[in-house]
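My questions all concern the structure below.
For this view, one protein chain was removed and the others were kept in their places.
Naming follows writing order (A, B and C), and every chain is counted from residue 1.
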Amino acid sequence: MQSFPRELLDGYASFMAGRYARERDRYRALAQDGQKPSTMIIACCDSRAAPETIFDRGPGELFVLRNVANLVPTYQPDGGQHGTSAAIEFAVNSLKVENIVVLGHGRCGGIHAALSPSAEPLDEGDFIGKWMSLLAPVAEQVGGNSFMTAAERQTALERISIRNSLNNLMTFPYVERMVREGTLALHGAWFDISAGELWVMDADSGDFLRAETVDEPEL
Amino acid sequence: MQSFPRELLDGYASFMAGRYARERDRYRALAQDGQKPSTMIIACCDSRAAPETIFDRGPGELFVLRNVANLVPTYQPDGGQHGTSAAIEFAVNSLKVENIVVLGHGRCGGIHAALSPSAEPLDEGDFIGKWMSLLAPVAEQVGGNSFMTAAERQTALERISIRNSLNNLMTFPYVERMVREGTLALHGAWFDISAGELWVMDADSGDFLRAETVDEPEL
Amino acid sequence: MQSFPRELLDGYASFMAGRYARERDRYRALAQDGQKPSTMIIACCDSRAAPETIFDRGPGELFVLRNVANLVPTYQPDGGQHGTSAAIEFAVNSLKVENIVVLGHGRCGGIHAALSPSAEPLDEGDFIGKWMSLLAPVAEQVGGNSFMTAAERQTALERISIRNSLNNLMTFPYVERMVREGTLALHGAWFDISAGELWVMDADSGDFLRAETVDEPEL
Partner (left out) sequence: MQSFPRELLDGYASFMAGRYARERDRYRALAQDGQKPSTMIIACCDSRAAPETIFDRGPGELFVLRNVANLVPTYQPDGGQHGTSAAIEFAVNSLKVENIVVLGHGRCGGIHAALSPSAEPLDEGDFIGKWMSLLAPVAEQVGGNSFMTAAERQTALERISIRNSLNNLMTFPYVERMVREGTLALHGAWFDISAGELWVMDADSGDFLRAETVDEPEL
């Protein structure tokens, strides 16, 4: 039979000897009392952009949805099996998270695919093509800008996509209501990978600013 | 405006001073050369079960999809926007991962919902209900077993669901072909949270065994 | 009568007591032997982006043209009085500079004007409007992107404009010939002002990279 990957077993042994040993009580309490994360992160599947790593967070702190290119569709209560919407519904209505962060990142393969609409599909099912078509209108406009370099178009769409996901989140009636009432806050962020830079979205302008320059919360 | 969560900014500062500082070259190479993870993990959004934490893995190693209850639907090339299938297509056909691990865990809220079909939906859209209906046939049978305790039914369905996801993975033609050809391997695992136990699925029997008891690969 | 600005007289006194006193011999040699700068900089008039300051260069090192938004028109030997073209002709054919650097910068007022074509002219002569019309085709395309924020459009056009100036430089027959022969090199750079970041253009891709990450020259 196929063996369970050795590096994962080794990694698990390291986890047990390290983090788990140190945080045993926390894990037991989290099992006993249930999870109460205050923040949901919507991130990409990319192996270089794990939210727990970038934000250095431990067990119980982040409820994390990860799909290709951290996309959020609009609210579509049509009876379909919408995995992303299910996670949002659960986080907001059951876990009562106080924050939702859409976390994008540089060199995103999904965004690259969205900017290459004429590329051959990966497979005849073309799930990536269909999934990234959620961005089609914006991807078309950005992709058509012949004066920007390929890398500039990519970064531009990565950031536009984060704003797009945040806008789509607001189409969920309970998200809109709780944001209005001040019990839920939406945030955007973009991780650079290479230099490790984190850029945080300014909610007013939609611009992304280096995390180091973000002021303390106003009281 | 709403401030970016302070604990995330602090966590990011800690990441930069710690892991990033130590692994700067690795991040730069991962940006330059692209990601080449050998393993995809399909895990749950639960805040207590982050794969990178449980397997103690660093940047570039795990391509991670996370949805509610780590479900995989069957292959449905119907033109719909299937986020989970898109991630699988990308991991297998573009990244050429060698392993896919479906990682479930104890006390899963999604599984709990699947076992409570008569509970009131979280919202009129009922995305959780629709999403967990992917498990409806098995959930119905387990849920109807009045001789098991509630906790036993929960654990049973968590494990059945992992096997179900693995079976559904095999409905993707390329997954089936690559598994047959030996270039892709599928694995199941279940994390206990409380005691930190990892249980690994035996591919032949479908049983879950403590990771510590899993033999070295047979030669 | 109007007095010569006091701060300039004070600054001059400071220059004489400082830099001039230290570099007296250099100034005398530069007067005696003439200037032999190896680099021409085409920069903006902006008070925050003086090339000698950003590159910490002394007398005799940089031949500096500064106009609004560091624009270079195409080669137009039509008998008109083209100030920018005159400076380029002098630098290349008389001074024999080896490098031309087009240096743009963030928050450029000229670029802002190019993105606000319907704004009221500053004056009925509308010299700014006419001057920035050199960028009209690209400004139109960038300005029409409704998915980018105003700041993103601004940065995008600042960088596009640098590439545009470099392309226009290549329409000067002698520039083209000397670049081809390897006796003249063209470069782009963009200065951020706020964080003091300098971004250097990669000649192959046209992308801008942080100066700190630029490799040593290949030998």
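By our rule, a contact is a pair of C-beta atoms (placed from the backbone, for glycine too) under 8 Å apart; a residue touches a chain by one contact, two chains touch by 3 or more.
Please read all numbers here as calculations on a predicted model, not as lab measurements.
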{"item": "Partners of the unshown chain among those that are drawn", "value": "C"}
{"item": "Residues from subunit C at the interface with the omitted partner, ascending", "value": "1-9, 11-12, 14-16, 18-20, 24, 27-28, 30-32, 34-35, 37-40, 45-48, 50, 52-68, 71, 73, 75, 77, 79-91, 93-94, 99, 101, 106-107, 109-110, 122-128, 130-134, 172-174, 185-187, 189, 192-196, 198, 200, 202-204, 211, 214-218"}
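Throughout what follows, only the chains that are shown with their structure count from here on.
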{"item": "Chain contact topology (line, ring, star, complete or other)", "value": "line"}
{"item": "Rotational angle, Cα trace of subunit B fitted to subunit C, multiple of 5°", "value": "25"}
{"item": "Centroid spacing, where centroids are CA-atom means, of subunit A and subunit C in whole angstrom", "value": "40"}
{"item": "Whole-Å separation of chain centres (CA-atom averages), subunit B against subunit C", "value": "53"}
{"item": "Mean-CA-position distance for subunit B and subunit A (Å)", "value": "16"}
